[in-house]
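For this depiction, one protein chain was excluded, whereas all remaining protein chains were kept in their positions.
Chain lettering (A, B and C) follows the sequence in which the chains are written, and residue indices restart at 1 in each chain.
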Amino acid sequence: MLLIALLCVVGGMACGRHLPRLWLALVLAGMAAAIGAASLALGDGAGWEWRSAFRVGGEALHLRLDAISAMFLALMGVVGGGGAVYALGYWTDRDHPDSAPRGRLWWNVMLLSMGLVLLSSNGLHFLIAWEMFAISSYVLIALDRQRRDARAAGWLFLAASHAGTLCLFAFFAMLAARNGDWDLGPMSGRAELAPLFWLALAGFGVKAGLFPMHFWLPSAHANSPSHVSALMSGVAIKMGVYGIVRFSGWFPVPAAAGWIVMGAGAAGALLGIAFSLAQNDLKRLLAYCSVENVGIIFIGLGGALLGAAHGDAPWSRLLLAGALLHVWNHGLCKSLLFFCSGSVLHATGTREMSRLGGLWRAMPWTAGLFALGAVTISGLPPLNAFVSEWLIYLGLFDAASSHDASGWAAVPAALALAAAGALALASFIKAGAVVFLGAPRTEAAERAHESAPMILGPMFALAGACVLIGLAPVALWPAVAGAAHAWRPVWAAAAPAAPLFALGLANVALVVLFVFAGALLWRKANANGLRRALTWDCGYKTPSARMQYTSGSFGRTATDWFSSILLPQRHLRRPRGPFPARAALMGHFPDTVLERIIDPAAAAVMSLSLGARRLQHGRIQFYIVYLLGGLTILAMIVLLG
Amino acid sequence: MERWCPVTEWVNLLVGLAMGLNLLALGSSRLPSVIRAMAVQGVVLGLIPVLMEGRFEWLVALMAAVTVLLKGFLIPGLLRRAMRAANIDREIEPLVGYVPSLLLGAGGTIVAVAVTYRLPLLPEHSHTLLVPGSLATIFTGFILLICRVKAISQVCGYLILENGIYLFGLLLVRSTPFLVESGILLDLAVGVFVIGIIVDRIQRAFDSLDTRKLTVLRE
Amino acid sequence: MKELLLIFLPLAGSIVALSWPSERTRPQLLPAVSLVHSVLAIWLLLDPPVVAPGAWLGFDPLARAILPAVSILFFVCSAYAVPYLRTRPERPNRVFVSVLLAMLGLMSAAHQARHLGLLWIATEALTFAAVPLIHFSGTSRAFEATWKYLLIGGTGIALSLLGSFCLGYASVKGGGSGDLTFAALMAQGRALSGPWVLIAWVLLLVGYGTKMGLAPMHTWKPDVYGEAPGIVGAILAGCVTTVAFTALLRVRAVVDAAGYGATAGRTLLVIGLFSMFVAALFLLGTRDFKRMLAYSSVEHMGILVIGAALGRVGVWAALFHVWNNGFIKGTLFLSAGNIRRAAGARTIDEVSGMSAITPRSAAIFVTAMLAATACPPFGPFFSELLIVRTAFATGHGASAGIFLVCLLFAFFGMTRLVFAIVDGRPRAAARLGGRRFGETAGVILPPLALLGLSLWLGLATPAVLRDSWAAAAEQIFPVL
Partner (left out) sequence: MNPLTISVELIFRLALWLLLAPLLPGIINRVKACVAGRKGPPVLQLYYDLARLWQKSVVMSTLASPGFIVGPAVAWVALTGAALLMPIGTANGALSFKGDVLLLIYLLALARFCTAWAALETGSAFEGMGAAREVSYAVLTEAALIAAVLSLSVQSGSSTLGTMLAPSAGPGAILLAAGLFAVLLAENCRVPFDDPNTHLELTMIHEAMALDHSGPPLAVILHGASMKLLLFAVLLSQAVLPIGKLPQPAAAAVLAGSVLAVTVGVGLVESLMARFAFRRVPLLLTVAFLLCLFALVLAWKGGAQ
């Protein structure tokens, strides 16, 4: 199966440049094979392991596909395939003759390297695949090389992820130094490996966009082509999650790990969504929402670590299951939303919500799908994200009820989760309403058009997946339980620790009733007679589209509560005089971590480098002085040592 | 030891002369005198090995002849030519003045002598001035390299540095095979020759030998 | 016999080149001679000759571990030199060609020199031989660079001579017979006079360090690499530096035998880390992509000596890195030379959008830059990772941390600069230059070949090389 996948993806690379259709077919086949392999591995919990004598970089190839990697592999398969279809409709050769073929090539490279990251069970090969993955994502982010901000975003991503990669250098090098070889595998007995967890957390956290290491994420996801954003946000940042799940499962972790991870997750969930609510750029909004959801995943993961430390409390199983399931759910619905945003961008040419509005008339399908995605991402029943958040809630409730120290973590996390959920609802109501409802605010929005079936198809597929998972969560339990078992072997794959069946039942009933009631009311309204009239405007005679609530005004109430962290930059020009010419209020929410921490640090380093470069002033006499200085210092060292 | 004493005396005398020439090179503001000091020093050093060998030897004599020829006449000639071409004959505004550099040089010489008594030397060397002489000369060379701005003075500094090292090498002259010595000498000669050529070229390219003009390449 | 051929064949070739009449066909000598040289070197690599213990010259394990890399790199560069010199008809190439060949011979001599004095002679000859190459383009900037190279390099060489004398004196003081072959010195071992050995070590480290371009003795490097033609830069950075590194390794072996291995290791570690630090700082700010290569070379020299500081495995990794660094530096300098000539300028203020003008060279340049910053799957990734791992294994965790941070900042600086040059909109001047400069196979294949070699070296390091490095490490740190 995997071999087929490999062959197809590599073949796709070969023909991606000139034969888009064949490329698509190959990628789809490859992804199908990958999903098949993953589902096989998930079906029997045993997993699959393969050592070959073939050496790469002096290390024997060692692949392993267990339930954990299979979960991520399946997600990659779905989004990777969908994105490939989307790409052909969205980033066409006609519009981008130069970058579209390159995009197809690197798309396969990225899929391949992510697959290798998931499979390889050897530190050296893991690092190779990891770095290839980073570079290919850089190329895809900066695919549109002509745009300066795309390049800047790409470079920021590359720099941040390379910093993370070097943490992983240290991580794997220390590991190899202690083990004597690069081979990876379960070594839970080795207590002395525990401190390495911090390196792994730093290295993978950057890639996962774990707060506060998320600073690269918004610009990268906002500026890349939408199918790339979908893959990045849906799958790529999950690779960081995979890394932490994988190595926290294989190696012992320090006692504080659970607390730190959970705290970072809670902070990320709350602040991420607060930033999201503040954004006016549709894709930045989605990107920050990814920060939130990664935070939610890490709440679950940290809880699981905590529970594992507290004698394998049963609730930690719920938390881990929730986290893993949320990886899927967020991956699916976030890709759906990015696809929607891409379709909007494609139709109107702008990501600024305040320039859009009333798009539902032009593009009803996109609007409907976005509404569905919004309901999902806000974690509302009866759709899939609710299921995983519900599991996490249950775990937190049980942890709190256990009356031991873990409650100190569980209660704040639960409250943060609640607030984050409500904020997410606000954020996505805002996005959906400002973009799709009301009256179009600009020409561009009026001239919008529905996207091609090539673009809509993947969106429908993903939406269908979201609904299905929401309706039959119990069907996924074996997979999740298998992964939990692989993560911590003492947790034997048991019957659902939570009444997923009942939940699914309730969800099905709800969906049926929704459809029924909606149809009934619609028919009734039509039967009573339905007139169209202007929106009631308090007697104002000439209503204009500019009068609508904008994204800024909608989010203002809630974002002001966080203004000490969001640090909004508002430029207000008040109307003056008896006949005010023009007034304006512009709000802008830059990323606080980037603006207040990273940039000053970078400036400091650059000034240091500038000072150092003054020493290279071209006067040879001083160069000889440097030489003698080096001589003296070395002599000192020799004398002292 | 008795058999050594007269020779050592002679050697010490010459080395002392060389050290005096160092101070002259440091103190004089006029380039020709610096070059002359260097040249004389070269001649003096060329003679030393002949003295050190008790008896006459062709190879030694040959090497001495080459040294004297190169260091005493060829290189100085080259430098003089460049100097004339650039029609400069004095080192104006050096980075460090003459008196300070003189004092530095003197101090360096004293330190060199002092240090020599700390170094573990073979008995037959402990009475010669070779080591302090070479250290002092090296030091002088560095002072000239660092404190002067005219390319020619720097070349002189470099040559004096080489002279110092050559002096040090004389410690090994009897115990190491002669081939190496001569090879090294030849190499030094080539190097200095190349430097002379480059000085000439620079003079043509910049029509000046002021190294302060050579600071285009910088960060 | 073959090993002597390695030395004298190129020297003979250089004499022939001096007397060769035709300007146009003379460059053909370069690939011809160096091809034979490479064949010989690889042959010797495959079946190493026995070296008489007292021999002054010999293809011993250390030479076997490095010389083939030098030879191959030189061959590729000389293959590049033919089309390059064709594009510079205005400059007479008689001296250029013969000096290049002479350098090849001298490098072979220096690598095979097992005698302190001989090693120094070869190194100094090499230093002065490089001079005509540096001012090949004949501009005033080139002469300034040459001047700095001469004076700083000369001072360094002088110091290393002083160091050699001190080492010799240490042996004489220790009752040695005055035999200055490294084998004899090592055999003398702890009998060597300690103070003199230490003095010698410091002087030689500074002297040969100047030649390698370790901070703070690196100041000549950016000027020279910036002004010299790309091919000369490639040979200086990839081949000549290895000579000094071999010298340091040989001396270190003696110092080790004298019982001061720990001190030597400490000094090497300090100067290596300092070089990486300085290089990273300068890389962050530099705007000139050829000077960037110089600083990157400083960084990699630092990596080499750090490896040399870390015991047998470290030396193994360092030798591995010698190969990787040579090939990658060659790729970088050659492709940079193409870009430089097409763009007619060297700073990001004047150059941008080269991916549109010289797409192949730009692609090669970017890839090699990533490889040089330890991005897999190219060779440097493996050697540097191995060095980090060894540092952790030998309890130098802090040094490894600094190492990684410096790598990170170097990565920031280089990516920033290179992407600025490659991306964006091309300048008008560059467009013209691009039309004049064609990316012929002659100027594209050599760097590409080097890149491929580095890839191959990283992914599938041949066993014979691994063995040769192990043997060399064995020679530096003999198992008692």
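Please note the rule applied: a contact is a pair of C-beta atoms (placed from the backbone, for glycine too) under 8 Å apart; a residue touches a chain by one contact, two chains touch by 3 or more.
This one's a predicted model, so the numbers in the text were calculated from it and none came from an experiment.
Visitor: Using the contact definition given at the top, list the shown chains touched by the missing chain.
Guide: By the stated touch criterion, the chain not on view contacts A.
Visitor: From the list A:369, A:558 or A:594, pick the residue that touches the absent chain.
Guide: Going through A:369, A:558 or A:594 one by one, A:558 is the residue touching the chain not shown.
Visitor: In the whole complex, not just what's shown, which of A:17, A:147 or A:361 touches the removed chain?
Guide: A:361
Visitor: Which listed residue, A:390, A:477, A:491 or A:589, touches the chain dropped from view?
Guide: Reading the full complex, the residue touching the unseen chain is A:390.
Visitor: Per the definition of touch given earlier, which of A:256, A:415 or A:636 contacts the omitted chain?
Guide: Considering all chains, including the one not shown, the answer is A:415.
Visitor: Against the chain that's been left off, what residues of subunit A make contact? List them.
Guide: Spelled out for subunit A, the touching residues are 357-358, 360-361, 364, 367, 371, 374-375, 378-381, 386, 390, 393-394, 397-398, 400-401, 403, 407, 411, 414-415, 417-419, 421-423, 425-426, 429-430, 432-433, 437-439, 498-499, 502-503, 505-506, 509-510, 513-514, 517-518, 520-522, 524-525, 528-538, 545, 547-549, 553-558, 561.
One rule holds for everything that comes next: only the chains that are shown with their structure count from here on.
Visitor: Of all chain pairs, which one counts the most C-beta contacts?
Guide: A-C
Visitor: Would you mind checking which chain's mean C-alpha position lies nearest the centre of all protein C-alpha atoms?
Guide: So the chain nearest the centre of the shown protein is C.
Visitor: Once you find the CA centre of subunit A and the CA centre of subunit C, what distance in Å lies between them?
Guide: Going by mean C-alpha positions, subunit A sits 44 Å from subunit C.
Visitor: Roughly how many whole angstrom separate the Cα centroids of subunit A and subunit B?
Guide: The separation of the two C-alpha centroids amounts to 70 Å.
Visitor: Roughly how far is subunit B from subunit C, going centre to centre by Cα mean, in whole Å?
Guide: It comes to 31 Å between the two C-alpha centres.
Visitor: At least two partner chains per residue is the criterion; list those residues in subunit A.
Guide: 613, 616, 618, 620, 624
Visitor: For subunit C, give me the residues that contact two or more of the other chains.
Guide: 147-148, 151, 155, 222-223, 282, 285-286
Visitor: Under the stated contact criterion, what part of subunit C meets subunit A in this complex?
Guide: 147-148, 151-152, 155-156, 159, 198, 201-203, 205-206, 209-210, 215-217, 219-220, 222-223, 262-263, 266-267, 270-271, 278, 281-282, 284-286, 355, 370, 375-377, 381-382, 385, 388-393, 397, 400-401, 404-405, 407-409, 411-412, 415-416, 419, 423-424, 458-461, 466
Visitor: Could you list, by residue number, the parts of subunit C that touch subunit B in their complex?
Guide: Per the stated touch rule, the residues are 115, 117-118, 120-121, 124-125, 127-128, 131, 135, 140-141, 143-148, 150-151, 154-155, 157-158, 161-162, 165, 168-169, 172-173, 176-178, 180, 193, 195-196, 222-223, 226-227, 282, 285-286, 291.
Visitor: Along subunit B, where are the residues that touch subunit A in the complex?
Guide: 95, 142, 145-149, 154, 211-212, 214-219
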